[in-house]
Each structure stands twice: as structure tokens, then as C-alpha cells.
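Every protein chain of the complex appears in place save one, which is left out.
Think of it as A and B in the order they're written, each chain with its own count starting at 1.
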Amino acid sequence: MELVRGAEQTLSQKLPKWIVVTLVTLLAFFLAVGPASSAHADEVGSEYDFTISGNVKNEGEPIAGVRIVVDGNGYSAEVQTGDDGKWKVGVPERASYNVFLDQNTLPEGIAVLEGGDTQQVEIGPGGSVVKNFFIGEGERQTTSVVDQLISRLIYGLNFGLMLALAAIGLSLVYGTTGLSNFAHAEMVTFGAIVAMVFGVILEWPIWIAIILAVAASAGLGWVQDAGLWAPLRRRGLGLVQLMIVSIGLSLAVRYVFQFIVGGGTMQLPGSSAAKIPLFGAVALSTIDLASMAISLVVIVAFALWLIFSRIGKATRAISDNASLAAASGIDVDRVIRIVWILASMLAGLSGILWAYFRPGIKWDMGEKILLLMFAAVVLGGLGTAFGALLGALIVGILVETSAMVIPSDLKYVGALSLLIIILVVRPQGLLGRKERIG
Amino acid sequence: MDWGSILSNTAQQLLSPATMAFALAALGLAIHFGFAGLLNMGIAGFMAVGAYGYAISILTFGFPWWAAALVGIFASVILAIIMGIPTLRLRGDYLAIVTIAGAEILRLLFLTTANQEITGSADGLFGYHASFRAANPFPEGTYGFGPWTYNEVEFWVLILGLILLGLAVLFVWRLINSPWGRVIKGIREDEDAVRALGKNVFSYKMQALIIGGVIAAIGGIVYALPSAVNPNVYVTSLTFFVWTALLLGGAATVFGPLLGAIIFWVLQAFLSNVLPALVSSGIMPFVTATQAATLRYVLVGVGLVLLVVFRPQGILGDKRELTFVK
Partner (left out) sequence: MSSSSQKLQSVEKTTGLHVGEIEPGVKKVDPIITIDKVHRQFGGLTAVDVDHLEIPRGVITALIGPNGAGKTTLFNLLTGFDKPDTGEWTFDGDNIAGVPAYKLAQKGQVRTFQLTKALGLLTVLENMKLGAKHQTGERFLSSLFPFIWKKQDDEIAEKAMGLLKKFKLDAKKDDFAASLSGGQRKLLEMARALMSDPELVMLDEPMAGVNPALTQSLLDHILDLKKEGMTVLFVEHDMHMVSHIADWVVVLAEGRVVAEGPPDVVMKNPAVIDAYLGSHQDVDLGAVTGRIPKVSE
């Protein structure tokens, strides 16, 4: 409070009123011009190699100005049909995407008659695919706002659970060692890549590949702590230095991944499984359901371990007060080693589920959600595992539902803004405790 | 292996707009982190704001180039204020996370198709060079020698960039060796002590954020001057590269950022020429040319780790002066 006052005083002392007004106006102008306006082009993304296109016609007559949204694999774009009814969207990867036709932009009485307003497509071998909706006179079966909301909530839950697996590990590493680990994202990618190596390249059964990937992640966690972090801690490196080390590590590992798998996207087997309509607008594939179930089971098991097992309690004790924990006889180094192994395993599993959710495996797939992981951890409370879970669920749901009101390529902005707001308003997060001053 | 062209290409990078832009960004970051101890992990955002402010002013509002540059600078001041007011009282690593998130939000806003008309979204902005070229004082012709040969437009960019860089270095040097610099260095080490001596710590940190941000934005403008503004440039990796250059040269020195930026870019240029050449001449048969290119970045990451563990003060720094080292 004192500082806001101080800031106000500083600003009002240093800047005359008209400058402040100008600043605010310019800022408002720029922000307002943003999301409020929509794209007018009938072709976007021309710099990408792959295309999805279509033609909106009613009984042979082209309809102009119909809004089409393409999204998938973290990419999203909007077009409007031109006067010839045609539209074209360039997409960055050869993968599957969702195409949504906004029936509110169709003329009165005209609706999508078959398949619903959101349909899935996959880029064909030629690098493109055409998607035409069957349009005609009829009742619009628009997904009601409530249905849409519910379906987004479920997707958000799915995403949130997967994010939680990664966030919990990140939070515990922070809690026990004080390290903000920027390389955590690469542990996520690692799990997906190893699963791909076993499941796709060597063509072993996917379940075995997943188990091996998780095991390999455990090994990675062990190697990281034993080979890098523990020696650096012993060397007495400060927390800022360690953070910068994690940044360098993330850079190096990420580009090693690119070295190995190249710049393209690969898929795990079964990632394009058909979505089964369940209720309302909710359509989930068996993979989605399995993913949610796995996440839930693992999280519950982990929670039980954290609460009831000796090492779990030791972990929480160290997160709370490391020197006190050490003084009461807990082998802090051993517990930290175990935390690193578990965090890495959870991250690896998260990566595999993320590979099914996007869907797709890419060398920098972890990096894309690193900030969301931080948002989840900070929101819940740095250092607490349950906070990370809660934060991840909120972030996941927020990301998916915010796409209903803001352009979908901005859907991460909501979560990132929440991250900033939380750090400013309540830095200890939802479940953390405020540190005593002085 | 054509060593001649490899070395010549590398040498040319020494005086390229990219190198100068990088040096300016590193200098701005030096004020933030090296001198004031602010963990700004969003320096790419300041560069973006400078570049986009410049390009948008010309393309959407029709400003002449020098007014557009002022707009870019002005925009970075606003960004610094917006970022600073809520966050300058946060602990170090919290500030790092907030600045990274802030820069990413900015990049997403520049990238979204909703803003396509103004920002060009994924295509970026280009074709804004007319008034800058019209202001070129150098007549048509070739300037320079050897690998540093330029036409009149490139030369204009080079001279302007060098002047800006020189002014920035002089500016920072004066600032740091003044009582203002003394207060900042005190804040870097222990805010409370400085507060107890009657200095308005928040105000000083804000000033440091603004000054460093402006210098970084000028870097963004210099980068955009001869080429284009592309949102894929201003990613967090760019921030990390600037950090690497800064730490390499010496975070808490005036010439360190310069030295670090030059070495970093020259090394990058060298590797980007040498590695594919090694592949095509058969010396590194087990990798492809594209793979060789990614090796560069792996080396940057490894270099950063080694640097911060074994020589955090960089080339020119004094270890006794560092606050982030225990």
C-alpha cells in the first residue's frame, strides 16, 4: 500500500497531468484496438506450408463474410469467407485441427445441417485438406453457451490435470531447494520423446513405451540432481546463479532435442482417435478419458504418499523449514534426490499426456507450457504440492474457457495475466503462507 | 572448406545491425541487472515494443522515421512503468517470472490475428523504410573495405547505429560513476540499508527500469531499421541470449555488455558458417546441415551454464562486486 502511494506521489510529482492522461489514452487505444477487431482477410497464415481451405455455399450460392476458426496444436487462426465464399488458412504443422464455423455469421434461417459446427480435419499427404460444411435451410443446432462452457470446462480439466503432474514436481523442487527450475519444461518434452522412440520408432506396444519413458524420466531426475544440482548446491551457488544455470540447461537440452528429432511434429499411436460424443457438446476420445483417469490416479497416489509416507512428510517438512528439518534428523540430501526423481517422473508422464492432448510431439513442446506451469505453481503457492494441483486446474480451466470470449490465439494471455496479478496481490498464492517480515 | 568466405562472413557480423542492436539490449539489461540487481527476464519485450512502435508509427500513422523512433522509445517507457509499478517490490525470482510472462503476453498480442491490421500478426511488418532512406546523408556509392563493404543505405544504418551505441555507452558510464549510480549499487546489494539512509528506493528502481528499457528499445529499433519486424524474433530465447552476452562480458561493467555482445554474435556467425561447412566437406558426417545449425544453440546453453558457475563476473567484471554470487 505504501508503495502504491509512493508510486502515485512519485508519478504525480514527476509527470504533469497531461502526460499521464496521454499515456493512459495511448495504452487504452492500443489494447482496445486489439482483441475487439476481428480479421477481415479471407486468407491468413500464408507463410505456413500446410493449408486448410473450404468453400461456404448454400445451394450453390457462395456466402461471404462467414467466420471460420481453425485451431489445434497450440495454433489458432480466424478467417472470413470472401465474396466467392472461399476461405484458406495456413497452418504450421502436418497434424489434425478443429474447424469451427460460426453460425451467427450465416444468413437467417441457414444452418450447418450435418456434423455440427466444429469438425476435425487432418492435413492430407499433399500438405493440404479441404473442409466444407453441409449448409442449408434449417434449425441451427448451435451448441448453447452452457453446453460450450461445460465442454470447455471438461477440456480444461483434462488439460489442468496434465498440467498438474508437471506443476507439482516444479513446486516441490522449489520448496525443497529454492530453485526456480526453467528446465522443467524439458523434462516434460523428454518423456514424450522417449515414449515416441520406443513406441513409434521401435514400434513396441505403447504401454511398454510409456512405462519405459517414465522410468527413463526417473533416471533423468536422478542424473540431474546427482550430477548437477547437488554438486552446485555443495559448491554454495546462490539461488540466482542456480536459476540462470537452469536457463542455460533448458537452452542446451531443448536444442539437443531439436538436433535429435528435427523441427517437425510427430504423433504417438492413437493420438487421432475419434472423439465420442458424450453429452451436450462434450466429445472425448478414449485417449482423453484414459489420460484424465491416469492423471487422477497418479495425483491421488502422490497425494497419499505426500501425506502419509515418511519421506512424503519429510518433503513437506523441508519445504516448510529446511534447517529445522535437518536439525530433527531428516537426511535432507536424500529427500531432495527423491523429490527430483519423482518430479522428473511426473513431468515425463505429463509430457506423454501432453503429446496426446495437443496432439503432437515437438522439440519445444515443453517450453510452450513452461509459463503455464509457473502460473499454476505461483497461483497455488510456491513450494506446496496441493497448491500446484489447485493452481494447475484453475489455469487449465481458465485457458480453455477464456477461448470463448477472447480470440483463441490469445488464450494463454488470461493465465499469464493471472500469474502477474497473483504475484502482485497475493504473492504467497492461494495455499501458501505469508512469510513473516523481520 | 572455404575458410576465406567463412572468416569474411564472420568478420562482417562484427559491425552488423544485429550486433549493435544486441549490444544496446545488453547495455539496457546491464542497467537492470548488473547495476540495479533487477532480474529482468523480459528484455525481449522491450526490444519488441521499440521495433513495433517504430514500424507501426510509420505504417499505420504515417510518421517520419525519427518521430516513429521517438514513439518506440516512448512506448518502452510506458512498458517499464506498467511492468514496474506492481512488481518492483517483489523478490528477485518472482520479478523474473513476472517479466517473462509480461514479455510473452506482449508477443502474443503482437502475434494474434485479431490485431492483424496493425501488427501484421505472424507475417510481421515490413516496407517502412521510405522516410529513413530519404533521410540518408550519404550519396550513392560503396563505402568501406574488405568484408566491411556497404552500400549507402547499409552505411547509413551502420553510422547511425554506432552513434547511438556510443551515446548510450557514454550515458551509462556517466550515470554509473555518479552519486545516482552509487545509490543504485547500494540498492542492488541491500535495499533496506539504502532506504534507512533516506533514499526513495522504489523511485530509483523505476528509473533504472525505464532507462534500461529505453536503451533496449533503441536496440530493437536499430535491429528493425534495415530489415523487418517479426514476432518470432522477440521470444524468450532472445532474452536468454542477451543474458548470456551480458554475463559473458561482465554484468556490472559498462563495456562488458558491448564486449559480450560482440563476442557472442561473432561466435554465432562463425559457427553458423563453419558448422554447415564442416558437414558439407565431410568432416562431420554423422549430422546434417540443419542439425549442425542447432548445435550452435546447444553451445550457447552450455556456455551459459559454465559461465555462471565458473566465472559469473564475466570477462571484465570484478567478482568482489557481484551481488548474485554467494
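Keep this in mind: a contact is a pair of C-beta atoms (placed from the backbone, for glycine too) under 8 Å apart; a residue touches a chain by one contact, two chains touch by 3 or more.
Here the structure is a predicted model, which means the values were calculated and not measured.
In the complete complex, the residue from B:Arg107, B:His129, B:Lys185 or B:Lys205 that touches the missing chain is B:Lys185.
In the complete complex, the hidden chain is touched by one of B:Leu175, B:Ala228 or B:Val287, namely B:Leu175.
Which of B:Thr60, B:Asn200, B:Ser227 or B:Ser280 touches the hidden chain is settled by the complete complex: it is B:Asn200. Touch with the hidden chain on the side of chain B covers residues 171, 174-175, 178-183, 185-186, 188-190, 192-201, 207, 211, 320-323.
Here, only the chains that are shown with their structure count from here on.
Between the Cα centres of chain A and chain B there is a gap of 28 Å. Across the interface of their complex, chain B is touched by residues 3-4, 6-7, 10-11, 23, 26-27, 33-41, 44-47, 76-78, 180, 232, 235-241, 243-245, 247-256, 258-259, 262-263, 367, 371, 374-375, 378, 407, 409-410, 412-413, 416-417, 419-420, 423-424, 427 of chain A. Looking at the complex, you find that chain B touches chain A at residues 39, 78, 81-82, 85-94, 96-98, 100-102, 104-105, 108-109, 111-118, 121-123, 200, 202-203, 206, 236-237, 240, 243-244, 247, 287, 290-291, 294-295, 297-305, 307-309, 312, 324-326.
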